[in-house]
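All protein chains but one are shown in place.
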């Protein structure tokens, strides 16, 4: 499984709508609307790197209302949970 | 469930060690070592806000090798997964 | 009681109007127009975290004339005043 | 009454201790430990501008463990609460 | 006497006009057009804090051609000159 | 007369001492300890550009406790006061 | 051979199109669409400095959809590959 | 093939030495010493994503004299060259 | 002779045109189109400070296509060349 953390700022007045649109995008497992420097944080979880690249350079770009994104691609994951099994249904 | 995304920069040469230490901390569900502006991203998941506050102002502060943290507290979560059930075992 | 400090920059020429609108919003206890890097600082005080989330992701977003906000969610409060009692009437 | 919002970053591992020390300082009415870009936000409330100046340039400077402060001096206050009466005991 | 240093960036092509307009504003004692990070620096000198607040949140906001201002409110003044007497005529 | 606005940040705990030292420096007419992004703002007023250059590259550099300075050299001055006469004694 | 690394941010929704346009430009050997602070990184490889200057100040400027570029001109190259021979066909 | 562009700032006086050390690291194909905001740019080319992750979180971290790195992971490559064949010998 | 280094960013697609326009301005001795953070660097050389002030606050402001300028006024010059004689013809 390939993970990425996507930091997002939305167009004015669009935070909630963008969050809902993102949660529908294939490969996005969770979207948090957050306090602080970024409006939203999305977690992408895909089967492999190619799928992640397609998501980030393709489907993500077509979501309306996004002003800026910065993708933090995960090199390694450390967790006591078996994330791979837990999220495998939704991938 | 209360979630937070914690952006972390580690002391030089300490990224891997900090990631491993963080993954052991109660309330931290996953730690990603990431490309880009931040060294690590940790996801905190606790039963309520008080537990999150204790984690962020207490246990997190005692992890060695951290240089800077910025906590993005989640106000709302949008997901097709039932995160609450999925992560409830580890909370 | 859940507190948050909201740092705000207003649209040009809108500082005073935004301050007055914000002071009317349920859950905002005080609005300061300030010198320095931010035009306004609003203090939110709500009964619990869910109400704060509703305020920050909902009502705050509908106030006209706001250019940028950054919410600093309070994890803990230290005060010689009994803020909970003092502000309970207005919550 | 003269108010100011003081944004504070603490020395590493000193956030809690600084919060407690600040809460004891005459003229500081509340200290919030916050998520995001700043570790702590202190609210200063004094009877007049001279007292605020003494606090900010004097007593605040002597609190140990502070790394950086930025004071946002309030020019005007908008509130449905009578802050002046509420906080007058503690001034 | 209450002093403040106001750092200003003007709309494109408006530096000189803004400087002249500001110099006419009651409470602004001097305007410098400067090299470097800011286009203009205005020095405000008023009889008391309330007048300064009125100037900064009111009259200053109505000057055309200003893009951004940041007010540095003076807490204390150190000078071998008796600024209070020198500038008292113009206040 | 040649004017410059000097933005200064002091070493920790040195703001007051630096302000007092600066006020003694020949060519510095006023020093303000300020709220916000800078600790101190000094106004330099000299008879000509060469004297200003000597002050900024020489005497200013020898004042202890200064962490950072940024000099905003005035190209033009707009004022209803006759600053040249007012400050001529102290130059 | 003269090399340069060009950091690029594209207009919204234009990343893929800009990448494809850039890859066609004479003197651009590779274009990477990247995670993080920049949308694209292009590697320019030309026979000499004059050709690089023409590329960067001329042809690059005419590519549509670019928002910002920052060229990092290579002073020296360290590689176990013989880049000069490898890329000589394409120059 | 998996590519990444690594932006690097070196310890003072260490730029040349770091460049030479990096060029020896397995998976680093080229190192440019550059003008501008970054001292060095290294291009990593590995057979797959796992090898890249090992390089960036492991071997790169052990190179002495590095002050800061920021890895821009390539999602897609656009080139008229067959980079995969050209660099396959050195992988 | 009074010198200043002027850092310039141009409107999109206007770098070359702005460079040519600037080179015609009286008091601008050289214009470099540069790699990195700034598009252009102009060197101003005038007979005295007043002429420089007129150039920077007047003629420079009327050059079309400039987005941002930041003037670094020279306090002192160190050179093995006799710049004053070399550039005196063009002043």
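Each chain carries a letter (A, B, C, D, E, F, G, H and I) given by its place in the written order, and its residues are counted from 1.
Simple rule for what comes next: contacts are C-beta pairs under 8 Å (C-beta built on N, C-alpha and C of every residue); 3 or more make two chains touch, one makes a residue touch a chain.
Note that the structure is a prediction, hence the values are computed from the model and not measured.
Undergrad: I'd like the shown chains that the missing chain touches, ordered by label.
TA: Even though it is not drawn, that chain still touches E, F, G, H, I.
Undergrad: Of the residues F:4, F:40 or F:86, I need the one that contacts the missing chain.
TA: Answering carefully, the residue with contact to the hidden chain is F:4.
Undergrad: Determine which one of F:10, F:28, F:41 or F:56 touches the chain that has been left out.
TA: Residue touching the absent chain, from the options given: F:56.
Undergrad: Considering the entire assembly, which residues of chain E contact the chain that has been omitted?
TA: Touching the missing chain: residues 35-37.
Undergrad: Suppose we count only contacts with the excluded chain; which residues of chain G make the list?
TA: Residues touching the hidden chain, for chain G, are 2, 49, 52-53, 56-57, 73, 75-76.
Undergrad: List the residues of chain F that touch the chain left out of this view.
TA: 4, 56-58, 61-62, 70-73
What we mean here is this: only the chains that are shown with their structure count from here on.
Undergrad: Between chain F and chain G, which partner chains are common?
TA: I
Undergrad: A-H versus B-G: which has more C-beta pairs touching?
TA: By number of C-beta pairs in contact, A-H is the larger.
Undergrad: Between B-G, B-H or A-D, which shows the same interface as C-E, counting it as a repeat when over half of the contact pairs match?
TA: B-H
Undergrad: Quick check: how many Å separate the C-alpha centres of chain F and chain H?
TA: 46
Undergrad: Where the centres are mean C-alpha positions, what is the separation of chain D from chain I, in Å?
TA: Each chain reduced to its C-alpha mean, chain D and chain I end up 46 Å apart.
Undergrad: So how far apart, in whole Å, are chain C and chain F when each is placed at the average of its C-alpha atoms?
TA: Those two chain centres are 38 Å apart.
Undergrad: Could you say which residues in chain B touch two or more other chains, in rising order?
TA: 33, 35-37, 56-57, 70-73, 75-76 - these are the residues of chain B that touch more than one other chain.
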